[in-house]
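One chain of protein is taken out of this complex; the other chains stay put.
Labels run A, B and C following the written order; every chain starts at residue 1.
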């Protein structure tokens, strides 16, 4: 029962099979191969829009590279103070942008509001050159707290960004989970709602190592190729990255995987929500479940072999459970049973 | 009646005289002249401690350079979210450090607390390499809100920094005002309290353009000379910077100037505090006075020729008045009179 | 007949098999898994020395990260002006170091000399803080021109670096080819000869995507983990990188692969050297063959389906042929035959 993260999971059989199949003959290196070109075409189908696509190897790289084409070195990036780019990437955005400033906004259930962004941006602009130039707004979809933005919420935030001449970045490490959860088209969640650049992840949802920057706004990112290269994210044997993407986007594997992961999170959340001594902290809208518990339950779960992430809260501890494309339903049920066994007798 | 900032002021006559006197014959350039060496000796007397001194031309440079020797590119700097380095230097610290992350802490009257710093640092450390490595704590003395830290408060914060293997930086753009206000020795406020590096300013207190990095901790800053040079802050005709420092430190000019500025701020604060319709927002402990007023008073003061800085508050507007080494007492009295005339009849 | 580069090749079957085998169950992410730990132990056996190992995904990243722990932002890196880090990594070293300066030295057959390095370093030092601080010497083994440094040559260069308090970096993208060519122990070519940090590549020699920084000098690189993370080179599903390394280092696969590639280069070089109208430009000591040809041969080879890299020379064109772990001997023979067929009748 390993719910520590979706990146402790293995690789989807479909993806691994295609990777093995790609191991034939020679192939042009550095993303100039046929497979890589095919990925871009697939993405244009998925998003119903012309895109440029830059495959990279990690989500940190994807986000930091995307931010670096949206934000000058003297620019400001406005995001949730719970955002991965704000707190968990060891200042990678600052590094890739050459020193831009991240301004953390308060969030509710992991989501920033258009009004909150507007207020902070207006304050920054009023300081002129004495403050980092407001350049980019970044949101995470699904959020770090397992919730999602509706298309309307995305649009409202995009509208603020546009009003100030800024751009909108979407961290889509778990984009598939958001699409599966909201049951809307990828286009409605991105460029139609005003997203300029999406960082699309596949690794957490069944790939081995496949992330990438999807650019919708044609005025942006002409030179991203140089940035990818100089940051060391241009894979030489690129066919093995692209083959993952192709498998991921074929036969809706990406949505199938995400739908399963979401369903397992719902099952876990529902099971735990029924218990008196544990509290679901944020709405379960994607593949993460946050539960607030006391010490006794915390220790009991560990003793019973349940693995999760934890962090101290003002009261008790908040546990994070992440489900994956191949989380067994039996594991979810066993996990709920472990809760019950540690004293959370259902009402 | 110009209270917009202490940097709208002119230059102390003593300082300008010595600068003119320095304009004789040739002199070795790039801070290898005799005057520059003499400044270091003076500072060692003032601080009763061996120091290394790097003169630079602006406070932004001084702070950003100091932070760059205390903080690796992947490091975290903890400071007040009201700090000049956090909000008003256009991401200069991010630039000079090569991308370090500034973490803004809540402050009370402009001062952060040791307990608040400890909590945020501990959280950062618990994330390991996924979070910027906690490296530096920075405090401003006097603070941006016109208050000061007592030696005990500095010591408590230094102690937290040391406990986590971090360093303590002090932004001393208005250090003279703090010393004059607290009436303690410069040593007690700095290295004896655990400060590793002080950015000492003279420009706001009567110099033309003279700031500098004072290093107390002998293990730090061996290579700062390279950083000063490559950031363009090594003045070629350095004697004209150093002559300002010598005049500033001679016959206690620095403390005389600061004492006057503080006294004028006290006079203004006391005058305004007696009025019913204006509210002193932070304790007046140095040379800045913050007053909360309504629109009528705001406009009335402007009409009467009073100049100040302003920023929107949740209710009304907060006005900042900064006094200087040569603020005429008559201007202060006229300012108070302008308050009265706009309707703030004293009780 | 594809000799464009060793990175157009596919993946060694042994490596791909183990990668597939690693796809079982869950595994701790971010390089804290058991496989990653096992790689370090293997490397310590191979190098007969304690090492720290940081797996990354590309050679550009490996080199740039290694240089960033050896060189401060104001430092100078001395290398061949033919070096990959100097010319072919889109200024990645400048990026990762935060702005260090690369100083290109003239080379003979791709190798710099100790005397040449000494002269350039001494000149840099004589300029003091006005020049980037000489910090690192970097050599490539095997070189970009298909030659190798003997242990004595490495030692001589290391000795110059030490004399000036600098460090020695080795770009080992084709380290296996050098070891196979020289038939010396990996230890003799690295730490015993004074190398502080080796960037070890496996991708060009049969891996899918596996590069890494091997640190011999225990005083260096404590914080490299932070740098790997913030540059986006910490793979989440790290077991799939480490499984490649394990297969690569097992049963001497790395040396077997390199030995074959070298032999094919020798065969090609010998075949071409016997022809009157083509000239071997550099000694063939690893897996690259450089041939100077006129236009007629250039076009004839292309027509016959031979693929290679080319660049303009003062006279004619220089062609680069790179052999790989799985270059068929028949391809080499066919390539020589194509030379002959275009008019290079053997004497």
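One rule holds in what follows: contacts are C-beta pairs under 8 Å (C-beta built on N, C-alpha and C of every residue); 3 or more make two chains touch, one makes a residue touch a chain.
Bear in mind the structure is a predicted one, so any value in this text is a computation, not a measurement.
Enquirer: If I'm reading the header right, one chain is hidden. Which shown chains does it touch across the whole complex?
Expert: Result: the unshown chain touches A, B, C.
Enquirer: Of the residues B:229, B:267 or B:320, which one touches the chain left out of the display?
Expert: Candidates B:229, B:267 or B:320; residue touching the omitted chain: B:229.
Enquirer: Out of B:8, B:115, B:273 or B:313, which residue would touch the omitted chain in the full complex?
Expert: B:8
Enquirer: Considering the whole complex rather than only what is displayed, give the residues of subunit C touching the chain that is not shown.
Expert: Touch with the absent chain occurs at residues 73-76, 87-91, 94-95, 97-102, 104, 126-127, 129-133, 311.
Enquirer: Just checking the interface: what residues of subunit B touch the absent partner chain?
Expert: So the residues of subunit B touching the unseen chain are 2, 4-5, 7-11, 16, 20, 23-30, 56-62, 64-65, 89-92, 95-96, 203-204, 208-209, 226, 229-237, 240-241.
Enquirer: If the hidden chain were put back, which residues of subunit A would touch it?
Expert: 30, 72-74, 98-99, 129-130, 132-133, 223, 225-230, 234
What we mean here is this: only the chains that are shown with their structure count from here on.
Enquirer: Any idea which two chains share the most contacting C-beta pairs?
Expert: Going pair by pair, the biggest contact count turns up for A-C.
Enquirer: Suppose every chain is reduced to the average of its Cα atoms; which one is closest to the average of all protein Cα atoms?
Expert: A
Enquirer: Taking each chain's centre as the mean of its CA atoms, how far is subunit A from subunit C in angstrom?
Expert: Centre separation, subunit A to subunit C: 35 Å.
Enquirer: Where the CA atoms of subunit B average out and where those of subunit C average out, how many Å apart are those spots?
Expert: For subunit B versus subunit C, the centre distance works out to 50 Å.
Enquirer: If you average the CA atoms of subunit A and of subunit B, how far apart do the two points sit, in angstrom?
Expert: 41
Enquirer: Listing for subunit A: what residues touch at least two other chains?
Expert: In subunit A, the residues touching two or more other chains are 89-91, 95.
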